[in-house]
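Once you've had a glance at the structure underneath, I'll fire off some questions.
Every protein chain except one is present and positioned as in the full complex.
Chain nomenclature is as follows: A and B, assigned in order of appearance, with residue numbering initiated at 1 for each chain independently.
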Amino acid sequence: MSTEAHSQYEAVIGLEIHAQLLTETKMFCTCANAFGSGDNANTCPTCLGMPGALPVLNKKAVEFSVRTGLALNCQIEETSVFARKNYFYPDLPKGYQISQYDQPLCKEGFVEFFLGEEKKRVRIERAHMEEDAGKSQHQDQDTLVNYNRSSVPLLEIVSGPDMRSAKEAAEYARAVRSILQYIGVCDGNLEEGSMRCDCNVSVRKWGAEKLGTKVELKNINSFRFIEKAIEYEIERQIDAIESGEKIIQETRLYDSDKNRTFSMRTKEEAQDYRYFPEPDLLPVRVSPMWIEDIKSHLPELPLQRFERFVREYGLPEYDSQILTQSKDMAGYFEVVAKVSKNPKASSNWIMVELLRCLNEEKKEIVDSPVSSQNMAELIASIDSGKISGKIAKTVFEEMYKTSEAPEKIIKEKGLAQVSDSGSIEKWIDQIIESNPGQVSQYRSGKDKLFGFFVGQVMKVSKGQANPELVNELLLKKLKE
Amino acid sequence: MKKEELRHIATLARLEMEDEELELFSEQLSQIIQYFGELKKLDTEGVEPLVTPTEIEYWMREDVVHDSLSTEDVLRNAPDKRGHLFKVPPVV
Partner (left out) sequence: MDLLKLSLSETAEKVRKGEIKAVDVTKAYLERSKSLNKELNAYISFNEKALIAAEKVDQMVANKKDPGLLAGCPIAIKDLLCTKDLASTAGSKVLKNFIPPYSATVVERLEAQGAVILGKTNLDEFAMGSSNETSAFGSVKNPWDVTRVPGGSSGGSAAAVAAKMGLGAIATDTGGSIRQPANFCGIVGIKPTYGRVSRYGIVSYASSLDQAGPMGVTVEDTALILESISGHDPRDSTTSQKKVPQWAKNLKGDLRGVVVGKPKEYFEKEIDSEVQKIIDESFEILKSQGATIKDVTLPTAPYAISIYYLVAPSEASSNLARYDGVRYGHRAESKNIEELYMKSRAEGFGREVKRRIMLGTFALSSGYYDAYYIKACKARRLLLQDFMKAFQGCDFMLSPVTTTAAFKIGGRIKDPLAMYLNDVFTTPTNLAGLPGMSVPAGFTKEGLPVGVQLTAPHFEEQRILNAAQVIEKHTNKEKRKPNVY
């Protein structure tokens, strides 16, 4: 299909993000909210939907939800209502999910983030509390069900249809995850499913007022796939419309191997969830005092931190973006910067050297064998002239391998930079003596040979000679 | 309450129904639902729906783990299982 035809269309994208909250217990029962336990090991009458079992709300889940709503600049409703969403599926033990329908906890917020250089704002229509379902796996001719995940607390965050490109949607999702991690309510692991993204995609001709028919995309477990799935879907819809087809409102799954979306078996009848207020629970009450308390304890959010890094540390925006991507990374940087008193060097060392090593081993910053204190000391050692920048790289490698402090390594391996003129002059004399040919060539005008002499001095000093002093003294001696 | 509408309700409620039973229910439910028509006579303008009839003090619980059921107890009444998982015929 011609790109010309495609350029006549605008994509309209909204995301529904389900975040599993990092509480100790489930939403409505006291079973452990833990990943990776034995099959059906964390279940009870309530999360199994047994006769007579009743739900009791987890206070922490409410606290985390309010915290998230505030971080997303939402209005927090003092009274919100749980509702039953009724449908049949084997991983739904009660035959209904306890969720929130027309009176959600959080409304009308927004998220700001950078798409390249441009600052974007996406509205948050609502965020509401609900419980997760169990997990069913299909094996041979059967379906097997595990209810460990049943009733795990979820916060569903619904954006407005404000995004206009697949890339923007992926950046929005990254920004939300970053916020969730920063405030400590969700670990945002798409692969493990602690954060799930459903995308609503529609297209319309530029200038059209009405929205096109929206299609829901599910089963996307990485940010890269979010982008690819939406890209594919936009193309698919435009192609379909151009060929005279109508877009069916449906749910499609993303196949990452084939990089395409395909239709889930649609039922002839649309789902009628028959929402009604949950009679086993009272309306949720959040007092203004509690909201204020949670607000006052909100940590600095990613965007605020980014802007502060630029302001306070004078870092370029690119560096700040990378460093504030995760709370742990930003925290690590700040320790290094403050202790070493050299933010730019801190930034370089972390972004270039440390991240390279961590990425190779697929490690996170929290698992870094090089502590922030040690990193800072390494930088300070360079700045004080204790070691050269080149030697520092060697020291760093050793630090990464052994987790030792730089001072210890420098001492043990005798890597301290030599800056006393006496020793350097001795080395220079030694080189001049053993290279009479090159010396006379240099003295007769072959300036290029200077590098050779420097190299030789560095070699005989095992790289420890202070390069500036070598240059200075060598120049002097060769002139003689 | 036409038979077709009733069939749709039965599907929503996952109740398989023979034609005969549908006929019977169609008759009975129509009668009952017609009786409900009397509610139209009540003026409920501006009235909030009532769900819980008593004033109950608000209740939430602390985020503390308590013992779950043993897997033996969980699966004791399971019609079919494999290992510690509940087994059902395939979800098409």
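The rule is simple: a residue touches a chain if its C-beta (ideal position, glycine included) is under 8 Å from a C-beta of that chain, and two chains touch if they have at least 3 such contacts.
The structure presented is a predicted model; accordingly, all values stated were derived computationally and were not measured.
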{"item": "Missing chain: touched chains present in the view", "value": "A, B"}
{"item": "Residue in contact with the excluded chain [from A:G52, A:G116, A:G207 or A:G451]", "value": "A:G52"}
{"item": "Sites on chain A contacted by the missing partner chain, in the whole complex", "value": "45, 48-57, 84, 86, 88, 90, 93-96, 143, 145, 272, 274, 276, 279-282"}
{"item": "Touching residues on chain B - with respect to the absent chain", "value": "1, 6, 9-10, 12-17, 21, 25, 28-29, 31-33, 35-36, 38-39, 42, 44, 47-57, 59, 61, 69, 73-74, 76-80, 86, 88-92"}
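We take it that only the chains that are shown with their structure count from here on.
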{"item": "Chain B-facing residues of chain A, complex", "value": "23-25, 30-32, 38-45, 48, 56-62, 88-90, 136-139, 141-147, 265, 269, 272, 274, 277, 279, 282, 285"}
{"item": "Chain A-touching residues of chain B, taken from the complex the two chains share", "value": "8, 11-12, 14, 49, 51-52, 56, 58-66, 68-69, 71, 74-75, 82-92"}
